[in-house]
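Have a look at this one.
Only a single protein chain was left out; the remaining protein chains are all shown in position.
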Amino acid sequence: MADTLAPLHPRRVVLGFQDTEDMIAPDLPTEPIPLNMGPSHPAMHGTVRMVLEVEGERISSADIQIGYLHRCFEKESEAATWTQVFPYTDRLNYISPMLNNVGYAMAVEKLLGVTDKIPERAQFIRVIVGEVSRISDHLTCLGASAMELGAFTVFLYALKAREWLFELLEEVCGARLTSTYLRIGGVSYDLPDGFDGKLRSILDRTRVVMQDIGKLLDRNRIFRDRMDGIGIITQADALAYGITGPVGRSTGLAYDVRKDHPYLVYDRFDFDVPVGSVGDNFDRYAVRVEEINQSMRILDQALTQIPAGPVMINDPRIALPAKTETYNSIEAMIAHFKIIMDGIRVPPGETYSYTEAGNGELGFFIVSDGTGRPWKCRVRPPCFPATAVLGKVLPGLFIADVVPTFGMINMIGGECDR
Amino acid sequence: MADPTTTTTTSAPPAAPAPADTVTVTIDGKAHQFPKGTVLLEACNAVGADVPFFCYHPGLSSPAVCRQCLVDVKGQPKPVPSCYTPVADKMEVQTKSPRALDVRRQMLEFTLVNHPIDCPICDKAGECMLQKHYFDWDAKYARNDGIKVKKDKVVDVGPHIVLDQERCILCTRCIRVCDEVAKKHQLEMADRGDHEVLTTAPGHKLDNPYSLNTVDVCPVGALTSKDFRFSMRAWELTATQSICPGCATGCNIEIHHSRGKIHRLVPRVNPAVNKHWMCDEGRFTYKPVHAGRLAAPFVRGTPVEWDRALDEAGKLLRAALDAGPAKVGVVFNAQSTNEDLYALGRLAFDHLGLTKTYLAGVDQGWSDDILVSADKNPNRAGATAVGAGRLRTLLDLAKDLKAGALTTLLVVGTDGVLAKDAAPGALPLDRLETLVVIGTHRDAVAAAAKVALPLAAWAEADGTFTNKLGMVQRIRAAVPPAGDALAGWEILSHLARKLGATMDFTEARAVFNEAKQKLGFMKNAEWGRHMLPVQLRFASTRG
Partner (left out) sequence: MAQIVLDKLAAKFTGGEIVASGTELGDEWARVRRDAWVAVAAFLRDDPATKMEMFIDLTCVDRFGGGAPGASAPEAARFDVVLHLYSVSLKHRIRLYAGVPEEDPSLETLVSVWEGSNWFEREAYDLYGVRFKGHPDLRRILMYPEFVGHPLRKDYPKEKRQPLVRRDAGARD
């Protein structure tokens, strides 16, 4: 019954005016009006300003203005040691902080030349917390976008599942969002006891939540009407703009860093990468839903395969000495001192390291001058080009379409503006 | 990185050594040429071999006691202390052979065996050579967990210095500084073995006028300056190159500052002026920069905005000049930079044609034949040259004031105008109708002025000083001027405009360039390249 698109009731005359469909469009006087959406606007989450020019309800041009959440990540990184940059990376894509930590740690380890020496357990832990973060990122995106379309229940369901994941991450590293869990050379401490059981139970419950969300949205008339065919991004645009991740894959571009250039231990897992076909809002939604399922699949395998062992590289110039050593021997005191005050000595050079973050290819282009501090630490944000393409996608849409389109891009202000 | 040799000098560069005086040495497989007599350690480090050392210092004799610089030389059965060995022709040196690296680690292990775990409370942390060499070359954790030898930890060895005997690594650099630089024997090693300690020579204290150099050369935090200890961490400091304003020697220094406040002055290497050293008195010349400063323009005792003060000063001086320029006097100061002096000279001599010009300065003091000059002004040479014989003394000023020959006085730089032990009424400034003061401090001269304009101090200004040898040396601004203070040439440009003269300098370099053309003694001077202040945390050692 719900599959039909025919109207359920005949339209009624409202307030004495004729229904607008009876009026011929050219008779309607229109003039372009500038309309400001944001930066303080409930739909412009992440703080972005869209200066739209509208004719009636149709957008004729859109100027997307970002930068309201710019917190000088790069400039601060140049004044911090390599390890001190980790808290800054947490606050990039702040819904999936672990993924940013992973991207940055791998970039520095690449310059150090120790990528192969990271202990296996640490690599598994990185994958596990990364995928947990990815699931929470996608849940937030789905929930918030659905809420903005009116599906408040979906929002609460999605955030209920996200709460379980955040509580689990809080047990791991002490914080829900500002995790700073990774270190160069491994992770700061091992997973807590009982983590395996807790995560498996959460995954089971999350699967139920995803089914509920699916039942509420997948064939929901309102949801489909507002998402199908709206905000189409072509594959050519995805290439020209460099859009990767769920948005890029929704256009049909089959590129996932975990599959195409496996890093950490991703090559040991069996998982699929969902790819869309139309590139509209609904494709982006569907790709994200399926990615959550695939992430859960990866997590199941990771929890089974994770070995025991150290979680930090065994290199006295990279890893801090144990506290008992530090307080009782001058050698360890000096090592501790130098690593923290000077920073880890990364040999001069520059490199670009990329991982699959929640929104796509998160790249870190780091330049080292041989001291313990970065010369440059550039973040290549995956949602930056996705937000840029909105300037091309929005014209021609209704004002109301801005809400789902912008929501499904999942522009995270912290990542786009840094 | 800071370039220690960027100074302005008027001496010609040394001629390159002739080929007959060089030897060929192979270091780590690559052949290099060095002049005869070069110390092997310097040769290795010049090509980047980075051999660590503690007791060697380029400005002191080399006793080879620490054994940290041991390298392998082909043909020698034992490792060779490179600080004691001059280069020889066809020498083959391995600084990173397994034995050289092993020996290096072993020496560090020995040095660390009794070293106290003081890094969190030690001033040298962050610029400590022991920390650096351990982390670069050893990085192995302790094998020995025996009890460390206890020695005295807070020994008051002199008026400026505190000694921590446990931290001392017995390199004897401080002893050599006292013996060879200050020419006074005040420090000694006592006892033997692992009880050997640094102590003062019997009956002596560490009170020679160069004592704080021992703090500079100490590789660890054994000798610390009472003035600096616990005041700021080394990695928070930023270094700006400048010249000490304490006397006419013009020792090259680095100003170490953090967030607009100077914490210490340390010497910079300049073989032509001060080699590696500076005197203790000069180290404290930073204190007046932050104390008792005139921070705002004052008109008749009320702080006002610059515009108002300049208007008032211009009005008063204009009136005085119209009444008769012969009764208007200007006081130059031997503490001012060449740029300030040049601007004042242009205004006073060229634009206003004044004849009553005087030179003030801090009084003469003690001197020695090591570094300290009797003339305690950094730029008397510059002031005298700008004055070209037209500047009279403060005694003449007192006479002219008493005789009523002056109605108006413009003082640029108040240091030494009122001598510290002068009798009251020795310089009767109250005889003046108008006193306009451009000064750095809220002293009696500024208090007596109708208009007092705040002047940037030496550490806040870019400019040049000319030392007693005629060398023009560059000072650089380290901290922003106190309050609303401006540089002297800038204030004078504004004042000149109020007086109808055209003098509109917008940057110190422009003043320098013009002065260079007009003043003979600045003919060969160099402004130097633009240098960003260096944060010490990038330098990672000092000593």
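Think of it as A and B in the order they're written, each chain with its own count starting at 1.
Convention: a residue touches a chain if its C-beta (ideal position, glycine included) is under 8 Å from a C-beta of that chain, and two chains touch if they have at least 3 such contacts.
Note that the structure is a prediction, hence the values are computed from the model and not measured.
Out of A:90, A:137 or A:237, which residue would touch the omitted chain in the full complex?
Considering the complete complex, A:237 is the one touching the chain left out.
Among A:58, A:117, A:200 or A:261, exactly one should touch the missing chain; which is it?
Here the residue in touch with the unshown chain is A:261.
Can you tell me which of A:46, A:119, A:321 or A:363 touches the chain that was removed from the display?
Checking each option in A:46, A:119, A:321 or A:363, the one touching the absent chain turns out to be A:363.
Please give every residue of chain A in contact with the chain that is not shown.
Missing-chain contacts on chain A: residues 51, 65-67, 70, 72, 74-76, 79, 110-111, 113, 237, 239-243, 253-255, 260-261, 348-352, 361, 363, 365, 367, 369, 375-376, 378, 380, 384-385, 387-389, 392, 417-418.
What we mean here is this: only the chains that are shown with their structure count from here on.
Need the CA-centroid distance for the pair chain A / chain B, whole Å please.
53
Provide the residue numbers of chain B that touch chain A in the complex, in ascending order.
These residues of chain B touch chain A: 112, 115-117, 119-120, 125-126, 130-132, 134-135, 138-142, 145, 235, 537-538, 540.
Can you list the residues on chain A that touch chain B in the complex?
Those residues of chain A that touch chain B are 316-317, 321, 325, 327-335, 337-338, 341-342, 371, 373.
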